[in-house]
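Below is one structure, written out as structure tokens; the observations come after it.
The other protein chains are all here in position, but one chain of the complex has been omitted.
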Amino acid sequence: MGVEPRVGLWMPLATLAFCTLIGAVGLDRYGAHVQDEQLTWSGERVLDAMVASDGSVDRLQALDGIKVDRIVDDPAPRKYRFLWSLRGEEALDPANVDDAALVEVYLAARKAAVVRSESDHLKVARTHAGAVLVARVDRGRDVGTLPFYGGILLGLILCLGMMIWRGTGIYSALLGALAAFVPVAGGAAWAAHGLTLQAHELATAVASATGLQAPFVSNPAGVIGLAGLPLVLMIVLGIWTRSRASANRVAYTYLMPAAVGMGLLVLVPFIVGVALAFMRHDMGTFTWVGLANFGQILSSEGYGLTHPLSFYFTLAVTIGWTAINVVLHVGIGLALALVLQRPTLRFRGVYRVLLIVPWAVPSYITALIWKGMFDKQYGMINHVFGVIGLEPVAWFNGFWTAFTANVTTNTWLGFPFMMVVCLGALQSIPRDLYEAADVDGASAWAKFRHITLPLLKPALLPAVILGSVWTFNMFNVIYLVSNGQPHHSTDILITEAYRWAFEQDRYGYAAAYSVIIFLVLLSYSLLTQRVTKAAEEAYG
Amino acid sequence: MRIVALWAFLALLTGCQQQNREELVLWHAYRGAEATALTSAVRRFEASADGVKVRLVSVPYDAFANKLSVAIPRGNGPDVFIYAHDRIGDWAARGLLEPLGLWANESLIDQFFLQTVESLVYEDALYGLPLAFKTLALFYDKTLVDVAPRTTAEMVAQAKAIRAADASRWGLAYPLDSLYFHAPWLHGFGGQVYSKGDEPALAAAPAVRSVAFTRRLVHEEKIIPEEVTSALVTSLFRDRKLAFVVNGPWFRGELEGHDKWAVAPLPIVSETGIPARPFLGVEGVLLSAQSLRKADGYALMRFLTRTDEAKTRLSSGGQLVANQAAYVKGAGDAFTEAFRQQVEQAVPLSNRPHMRRIWTPAQDALSQAIMHGVPPAEALQEAVRLIKRGD
Partner (left out) sequence: MKQTPSTAMNIATHGGLICVVVATLFPVLWVIKMAFRPSQTFATGLNPFPTTFSVANFTDLFAEPFFWEQLGNSFIVAGVTTVAGVFLACTSAYALSRFRFPGRRAALMGFLVTQMFPGTMMMIPLYHLLDQLMLLDRVLGLVLVYSTTAIPFCVWMLKGYFDTIPRAIEESALMDGASQFTLFWRIILPLSRPAIAVTALFSFMTAWNEFILAATFMSDEAAYTLPVRLQQYVGQYTAEWGHFAAGALLVSLPVMILFLVLQKHLVGGLTAGGVKG
């Protein structure tokens, strides 16, 4: 079944239009953002300045007698070192003077002499005594916008190329995408590198002036991320151009909205995150370190393999955590669902709603309540132990007891979800199969093993696989209940990453951790591919 | 096609909600009474500065810092915001804050406690005006203790006597593994967290001695329970089972309905003769570097921190204001007076970004040394190793 090429063109053109719209939006926002910028100045590389010492806008005068490269420079001893002054000024009320008006007057006064270029901008400041200054400051090299537009342009060209060269198939499309991604990402990384170099230079230069702040540095990772947009479009278009059969086009139409939305909102931050993993963050600046972060993590920083702070120990704990939790969730959820789906059971609606409560109540407060219940002196669990004659346990003092506390809390939080999924999945099994088995005199266990389990798999497997991915990244419970005690041993990979990012301020390192988490999970999912394939065969 | 129609419908939802830049935007994380006090102060400002409208936005504390760091560079941030001082170094290094060196003058600065202003200074630039401060002091139960102790030896003796009289009572309690609560003893023994040059000094001799001191109180003198949480402290104190508590002004909120307790400045460490110096936390009002209305923003900051506003907050809200001119006779009460005395013996919490790396390793070290019997020197050295991790 062939299709007229002309009919099939509208989808690629639509994505092209979409892409252009994004670019235009970005252009507009970016431009406006830079224009409205009103940073305080650094005092460095001031090209030109004017001052109005009595606050009247039209009395703006050129600063001829004052050195313009170090505006703030008063050798007189001051009571407070963080208060600055300007020589030769008088008191005045800054509230009377308007930034925009100042800039206008300045421009008018210096019309002949001012050469407004892309690389400088005007800054306005006020002294403590009320004088007002307008200065033209050299901003230096700014490559921020280049990779963004470069990336989109490159992507567009390649998209057009793919469109023209039809029938290339998905593999060529992917190759093309990779080929485009390399220069784009490389260019973006170079730009980021350049940006960080620039920031570093400026920061060092500014540090010698009295306490003036470093200029604002745009987050290079954001730029890189947006350059990854063409990658998305590449894959979309590559798949599209392959389709000739109308049946496939229907499929793509159904799939496209979700795929494009997901692609945009997940893939772009993902690429940014990956880019960050190659950098080191220190006080606001990002520097390129290549694979150093990964090397440090994988060599577990010199700790022995079984040391709680070693990466491999945490990895083992995470895997164990995931496995045990998933088994418990599915086991309990399935058992409850089996009981609660019997039509002859009375009040089953009531039971179901009550059992969903752990999922419904916000986990922030319930996790803390569980933590309280595991308290050594005043917790409920130890109280019950005391009543039945067992020794009270110091739950958060030992690895296994703290781990048990975490598992208990997470199981309590997680089984309702599995129960609901099983309730839904059990409905897909035709009732007459059970009836036929009853006629044959099969036991309950045999029915379960040979009818329920195999037929449950396709509907249940997604929950199990996704559930294990979510449990692997379950941050809340570990952080709130045991908080890694004792001594970081119950930390899992995601809490380690969080600590690096938000407690140690090392975003690059945390991003490297996240990439490793991702790779571990990816290999796990490739393994599960075979299982899902087998499950699909059950229904043919 | 139906799908296109659905997208069109969703696109319509993008309408409305334009950001109004005509107003001055103020972010804060206040709750309850403090939020109401702030709102009325802001309305008074609007009345005095005609034409200026202020929009208050309350942001949850947990999300505040993150939201600020992403919003300001994009131009979506506030003009002025109220926050604790500990992230100033971070934000200043990234260029998010406007230095006030050219705005403020000496007579303005003279009004505040100098330590509170120092907290807002990073690399010789001032980044905000202090509104209020928080620090730790010694709460005690008046039915168990007649006179507040002046030295730690007195405090321990009193605690032991109370314990001996009734074994269900405890002498002293505070979260043992928190560096924030341990800091008074650390500074009282002459130690510090960072020495000059950004080098962690937690493994130095004074720090080790301070940890040994606490260990002694828990295991030998047995006046502190072994596992302490803040919820436990509250319930024990309310049940009159606790003589002394090291805690901050927020503790008053938890003691509602409870009476016959008082606050005093922390005692002097007998071993060294140095006063126990807690960390000082300052709540300041800060100006965004990307604000388009800096003059108005600064005017708002001046208004909120001026003396008569501070007096109102002090007398009606009991807030520990940083404006020392506000503490005239009759403005505060015994509670605020105790903290006012304490602030003179408080150490500003460093606002440098490296400070954030301290907390978890220090917590590990304190819990290991005090609650699990690891020798203090070893535990603290491990903490220093952890702090320098990733360098």
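A and B are the chain letters, set down in written order, and residue numbers restart from 1 in every chain.
Please note the rule applied: a residue touches a chain if its C-beta (ideal position, glycine included) is under 8 Å from a C-beta of that chain, and two chains touch if they have at least 3 such contacts.
Just so it is clear, the model here is predicted, and its values are computed rather than measured.
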Chains still shown that are in contact with the chain withheld from the display: A, B
Touch criterion as defined above, residue of A:270, A:288, A:385 or A:448 at the omitted chain: A:270
Listed residues B:124, B:154, B:227 or B:254, member touching the removed chain: B:254
Contacting the left-out chain in the complete assembly, out of B:84, B:322, B:343 or B:386: B:84
Chain not shown, touching residues in chain B: 3, 6, 10-11, 13-14, 17, 19, 29, 31-32, 57-63, 66-67, 70-71, 74, 76, 84, 134, 229, 231-232, 234-235, 248, 250, 253-254, 256-257
Contact footprint on chain A, counting only the chain that is left out: 22, 25-26, 29, 169-170, 219, 221-222, 225-226, 235, 239, 242-243, 247-248, 250-252, 254-255, 257-259, 261-262, 264-270, 272-273, 276, 336, 339-341, 344-345, 349, 351-366, 368-370, 372-373, 375, 378, 380, 383, 412, 417, 420-421, 423-432, 435, 438, 455, 458-463, 465-466, 469-470, 473, 475, 494, 497-498, 501, 510-511, 514, 517-518, 521-522, 525, 529, 535-536, 539
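Note that in this section only the chains that are shown with their structure count from here on.
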Distance between the centres, which are taken as Cα means, of chain B and chain A, whole angstrom: 30
Complex contacts: residues of chain A adjacent to chain B: 33, 36-40, 72, 79-84, 86, 94-95, 97, 99, 125-129, 203, 207, 210-219, 253, 256-257, 283-284, 296, 301, 309, 372, 375-378, 394, 397, 485-488, 499-500, 503-506, 509
Chain B to chain A touching residues, read off their complex: 1, 3, 6-7, 73-75, 89-90, 92-99, 101-106, 109, 117, 121-126, 225, 227, 229, 231-232, 235, 289-292, 294-296, 298-299, 353, 356-357, 359-360, 364, 367-368, 371-372, 386, 389-390
